[in-house]
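A single protein chain has been omitted; all remaining protein chains appear in their positions.
Chain IDs A, B and C follow the sequence of writing; residue 1 opens each chain.
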Amino acid sequence: MELLLDISLLSMLVATAIGIAVSRDLLAAVMLSSIYGLLSANFFVTMDAVDVAFTEASVGAGISPLLMFATLAIVGRFERYPHQRALPALLLVVLTGAMLILATLDIPAFGDPNAPAQTHVAPRFINESGTEIGIPNMVTSVLASYRGFDTFGEVTVVFAAVVGVLALLGSSLPAAGRKLPDTLLQASNHRILRIVSKILVAPIMLFALYVQFHGDYGPGGGFQAGVIFAAAIIIYTMLFGLEAAMKVINVTVLRVLAAFGVLLYGSVGLVAMLNGKNFLDYDALAADPVHGQHYGIIVIELGVGITVAAVMMLIYFAFAGRLIDRSHKS
Amino acid sequence: MSVLFSHYNYWVVIVLMMIGFYIVIAQGNLVKKLIGLNIFQTSVFILYISAGKVSGGTAPILADGITLYSNPLPHVLILTAIVVGIATTALGLSLIIRIRDTYGSVEEQDVRAAEGNRKQESC
Amino acid sequence: MLSHLPILQVILPLLGAPACLILWRPRIAWAFSFFISALAFIISGLLLKQVWQGGEIVYALGGWEAPWGIEYRIDLLNAFLLLIVSGLSTVVLAGARQSVAREIPAEKQTLFYVAWLLCLAGQLGILATGDAFNVFVFLEISSLSTYTLISLSRQREALWAAFQYLIVGTIGATFVLIGIGLMYMMTGTLNMADLAQRLPEVADTRTVFAAYAFIIVGVCLKLALFPLHAWLPNAYTFAPSVVTAFLAATATKVAVYLLIRFSFTVFGKDFSTFDVPLHSIFIGLGLIAVFSASTVAIMQRNIKRAIAYSSVAQIGYMIIGLGLGSVLGLQATLLHLFNHALMKGALFMAMVAMMLRIGGITVDDIAGLGKRMPVTALAFVTGGLSLIGVPLTVGFVSKWYLVSAAFSQGMWLVALLVVLGSLLAVMYIWRLVEIMYFRESPEQAPRGEAPLTVLLPLLLLVLGNIYFGIDTRLPVSVTEAAASSLLVEAYQGVQVGGAK
């Protein structure tokens, strides 16, 4: 049964990928890439990676196509030229692929419980994290504590992205007080759409909070929560326009929040250092190490959530601002 | 034959990776390149996650009565990698918008042609 | 607090970046980032001293010991590189304010400094970490901020250069990710020291071979090793002047470090030299890089582009040293990392001064510069002489070690070609010297030196070029110890493996 599911998902993935490769309509390609994201999220579920599936669904099928659609609205939807360099590219790709397939011949069989990947480092996470960290979701334990520094790096990457986007598109972000006749973005003439979305915005935010604080027990965590929270605001922006969204939360606040989340994460590490332990050693946060771990994870997940939500909103605002600029010119 | 059954998963993933890689290098539209990059990266993620699957295991969330869990470590790595991927995509898309503003096109061919003209002028 | 130095080295700039964004005013942002960078430099100095006296430092992040948690592992090799990167960042940043004020719109200057700190943090993080996956994360921090830094330029070509770099850089990083994944499947660990122990058992599998290949190709894309160098000249030419100075002095060094770390520490010398014909590939590619890039450099009209091509050539020298595979060869590479940072820093810093005063750096702009900006021109020439490898400059020291390393292995042809390559450097540097000193300035050309804040860092770099060319004790002793510890320990590893 699992094999059947596996094979059908994989073949759908291949079909989607080929569809993207041959399509010259970029809108269709982006749509397909969003489907690709959703399919791979499904695949991750069959591989027991529920946290990853959650993230991939919100990124691969959510934020990433959204930004691409915004870009297409600005740059146009059709490819102009047929593919160049097809033959040398094909050669290179076949060569790389052949090398990889050769490489897989010696790796342990798929699902083998005795593979080195399963027997060396991982058993400690599976057997000990319950007592060492004290939360059921091992992925959160590893993510936030054992490999907490990677996650710190991850937040910094998100922060680096927003610095780049602001540097490139920041000039079209509306400054305080500047009027924005953004009729283009307002879908307010769609009455049904408006009413339904208005109903949904608040539950989505609530769900974001649930994901944020329930990440210890089930799939979820700061990143997913941040994306979902941002999605609520983005829906609001789409319906009522950028200007209305800015009244709720303005760019300066978002910028400070984006930086604040990273600082919050780092300060947990610094507090641990001041208490005489190593950077990010949450044991130092409370008398009882397991409590300390718990506090540490809650705070850093909050930091991740704040930064991610602020960054996603800022990036969307920057793109939407560009779109408005453009509709002004034309 | 047994190799086929125990490894077909990896091979399909490699085919996916290579389709993505092909789109990146062979196609001239910049947005398409980024889509290809996304597929390439997502397929690498699938490779990692496949490596963490244990036959008969369940999702790595502690629950009563379950003894066999899949490996959580690749999941953690890929969570990080997905975030890195979206960060790159966002930055790449903003670059594309600016390229469109300055060159009037998002086709590699047009941009290269514009570059070439400029170089000749300045020489 | 001294025991926390390894992590402070990285998190200072890492936390400095968001703090800098909150500060927002460009002038404060500059002062703040300079302060952070200087602190990082001081820390790296202390770290080098600690390692030199007490040996390797291991710092377990989050308090989780190595294969389960992430560790920072500082030995002589990365302590030395930490010093180079943070030092060059500090010196260039010291002279950056006016140049940034001129080349970057006011509202983006703060973002520039934030991106700079992120880039610095990313590079330092790559150097300090002992965990293979952590390398990937910090590689992406430094890459994303580098794309930002390049695209902040006012020249429109910078956007295209940044996009090309983004595509190439992401492919490279993904290749590295594939390599790390394959290694993980075979060994079950991500920690470098642990990998080094567990890889020999599976060294004869095709998977490990492919893992090595993917990591090397991925890093070489970042390194811009010939023939994967196409993105570099554009990126360096169109980036803001100070960014070019910073990147040329540091980014390639970090990539070479990764190459060394993966080849000699993780996979081990016996694997990278016996199982893979890396030897001849590196020497061959290095030589081709030296000759082709130097030839192209001769024909450039934009001197920034000429020196960028020369970077590709210099990377060739570093790779030749690696390919030799001996202690002396590796030492030559490490020395050249240090020296190349000094000379490229000086050359590009001189161009920062030129851009600031005359607003352009094509061959026409710099005609007669020797009279108009005597100090800057002299600094440029000194840097150029160092690049050629004239005695009493640092360039001579590393070439000398490289040539003698080649000779000691009986590769006289390689030695000869290295010397011949320097002749090409003479050609492109002499051409610029001729234009600066023997051509008349155009009418109404601006004259006068750049402000002291730019000149002082420039002179510091030039003095460094000369000082370390004469008094070679510090770099030579450090690199010698680092090289022999890398190779000799690896050699012991072979013996242990053989005893089994």
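Just so we're on the same page, a residue touches a chain if its C-beta (ideal position, glycine included) is under 8 Å from a C-beta of that chain, and two chains touch if they have at least 3 such contacts.
Heads up, the rule we're going with is that contacts and distances are computed from a predicted model.
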Given that one chain of this complex has been left out, which of "Sugar ABC transporter substrate-binding protein", "Monovalent cation/H(+) antiporter subunit G", "Sarcosine oxidase subunit gamma" or "Membrane-bound hydrogenase subunit mbhJ" is its protein name according to UniProt?
"Monovalent cation/H(+) antiporter subunit G"
For the full complex, contacts between the hidden chain and the displayed ones involve A
Among A:L193, A:I249 or A:A286, exactly one should touch the missing chain; which is it?
A:L193
So that we can see where the missing chain sits, which residues of chain A does it touch?
25, 27-28, 31, 190, 192-193, 196-197, 199-200, 203
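Note that only the chains that are shown with their structure count from here on.
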Quick check of your reading of the touch definition: is the inter-chain graph here a line, ring, star, complete or other?
complete
The distance between the C-alpha centres of chain A and chain B, rounded to whole Å, is 14
Take the average of all CA coordinates in chain B, do the same for chain C, and state the distance between these two points in whole angstrom.
27
Note: chain C residues in touch with at least two other chains are 133, 137, 140, 144, 147-148, 151, 178, 184-185, 190
Which chain A residues sit where two or more other chains touch them?
100, 104-105, 107, 115, 117-118, 121-122, 125, 147, 150, 153-154, 157, 160-161, 164, 168
For the complex, which residues does chain B have touching chain C?
21, 24, 30, 33, 37, 40-41, 44, 47-48, 51, 73-74, 77, 80-81, 84, 87-88, 91-92, 95-96, 98-99, 102-103, 111, 115, 118, 122-123
The chain B residues in contact with chain A across the complex are 3, 6-7, 9-23, 25-29, 31-32, 34-36, 38-39, 42-43, 45-46, 49-63, 68-80, 82-91, 93-98, 100, 105-110
As the complex stands, chain C meets chain A at residues 4, 7, 11, 14-15, 17-19, 21-22, 59-64, 67-70, 107-108, 111-112, 114-115, 118, 121-122, 125, 133-134, 137-138, 140-141, 144-145, 147-148, 151-152, 178, 182, 184-190, 198, 202, 205-207, 209-211, 213
